[in-house]
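Sharing a structure here in structure tokens format.
Of the protein chains in this complex, one is absent; all others appear in place.
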Amino acid sequence: MAVRVQAAPFDFGAECGAFAAGRRDAGAVVTFAGVVRDDPAPGGALVALEIEHYPGMTERAIAAMVAEATARWGLCDCLVIHRHGRLAVGEAIMMVATAAPHRADAFAAAEFLMDYLKSRAPFWKKEIGAEGTAWVAARAEDEAALDRW
Amino acid sequence: MAVRVQAAPFDFGAECGAFAAGRRDAGAVVTFAGVVRDDPAPGGALVALEIEHYPGMTERAIAAMVAEATARWGLCDCLVIHRHGRLAVGEAIMMVATAAPHRADAFAAAEFLMDYLKSRAPFWKKEIGAEGTAWVAARAEDEAALDRW
Amino acid sequence: MTLEVLYFVWLRERVGTGRETVETGAATVADLVAELRARGEGHAAAFADTRAVRVALDQELAGFDAPLEGVREVAFFPPMTGG
Partner (left out) sequence: MTLEVLYFVWLRERVGTGRETVETGAATVADLVAELRARGEGHAAAFADTRAVRVALDQELAGFDAPLEGVREVAFFPPMTGG
């Protein structure tokens, strides 16, 4: 189990490779990467995303989610990486990886972690456009997604 | 969109990295890897897995699943790699990757592809143990998993 | 008509070959299976319980009641276990 909250970029492919390497225990590995999408922003296209977070609480909140997912779906291993600071379009914001004996558990745990990271980990996104900035508003469907767990 | 059916090993990390690289269109990338698990087999522990397939039909069947998933969940991209032949414990059997603007679609498409690959693509697994071999029987829950789509 | 008949996995092991060319007048898959069973012990063992057998016609999954007209390749195999 590992949780990393960092400003530095990470290499999604290398992380996936290292996470899956030599697993004899888990038949199923699921990974998710969130990427800065080329969305409309103030003044046209998105230039960058700025992510603020709450140091200390961030790590606690993610560790609690990871512990719950691990217990609930019997995970063999779990990894969460989430960046903060300024990110350009096309860069990976965060990733989750889960390993379990069977695929249904690995998928469910990854989706659970994503839903909770979206709405219960203290990160906030600001869109930086060519002519202005705007904080991203929480989406009702992200909050509603928690109800399924 | 790419489908590869091959005897040669593939590098899961490198494939994940290449698939996610520079995505400006898709905010969400989901990948799945199936790994040969250290399960009980005839004569004790599993030594290897031997995968038989139906050349020609395999590629057609997977291409049809990929086309359906792409249309249904509006995928930006999709990759399926599935090996055949002999695989050692810890080796990756197959992988799926999906990219979509939002995570719910990327997850659903990856799970759909996995469910269909399990039960509708012509692959069959044989377990090679220390003292014998046995064809893996289809699991009722894998067939039942198709009902949700 | 002339059909290429393919066998996979334990059907191949029981029949003793993965492929044979069959001359037949069978109208459906079920008719063909009845003919194949009569070919010998191996074939009879392969088709002893057709609930455990799946069929593909020209590489598309089909049922045992499917007509064979126009078909060139028939494949028999157990439920799939990929992924």
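As written, the chain order gives the labels A, B and C, with residue 1 at the start of each chain.
Just so it is clear, contacts are C-beta pairs under 8 Å (C-beta built on N, C-alpha and C of every residue); 3 or more make two chains touch, one makes a residue touch a chain.
For clarity, every value in this text was computed on a predicted model and none was experimentally measured.
S.K.: One chain isn't displayed here. Which of the visible ones does it touch?
M.R.: It touches the following shown chains in the full complex: A.
S.K.: Which of A:37, A:82 or A:103 sits in contact with the chain that's absent?
M.R.: The one listed residue touching the chain not shown is A:82.
S.K.: Among A:1, A:14 or A:57, which one is in touch with the chain left out?
M.R.: A:57
S.K.: Can you list, in ascending order, the chain A residues touching the missing chain?
M.R.: That gives, for chain A, the contact residues 34, 51-54, 56-57, 60-61, 82, 93-94, 114, 117-126, 135-138, 142-143.
Just so it is clear, only the chains that are shown with their structure count from here on.
S.K.: Farthest from chain C by Cα centre, which chain is it? Let me know.
M.R.: A
S.K.: Between chain A and chain B, what is the gap in Å from one C-alpha centre to the other?
M.R.: Each chain reduced to its C-alpha mean, chain A and chain B end up 23 Å apart.
S.K.: Calculate how many whole Å lie between the centre of chain B and the centre of chain C, each centre taken as the average of the chain's C-alpha atoms.
M.R.: So the centre of chain B lies 26 Å away from the centre of chain C.
S.K.: Which chain C residues reach two or more other chains?
M.R.: Where chain C meets two or more other chains at a single residue, that happens at 83.
S.K.: Pull out every residue in chain B that's touching 2 or more other chains.
M.R.: Within chain B, the residues that touch at least two other chains are 34, 114.
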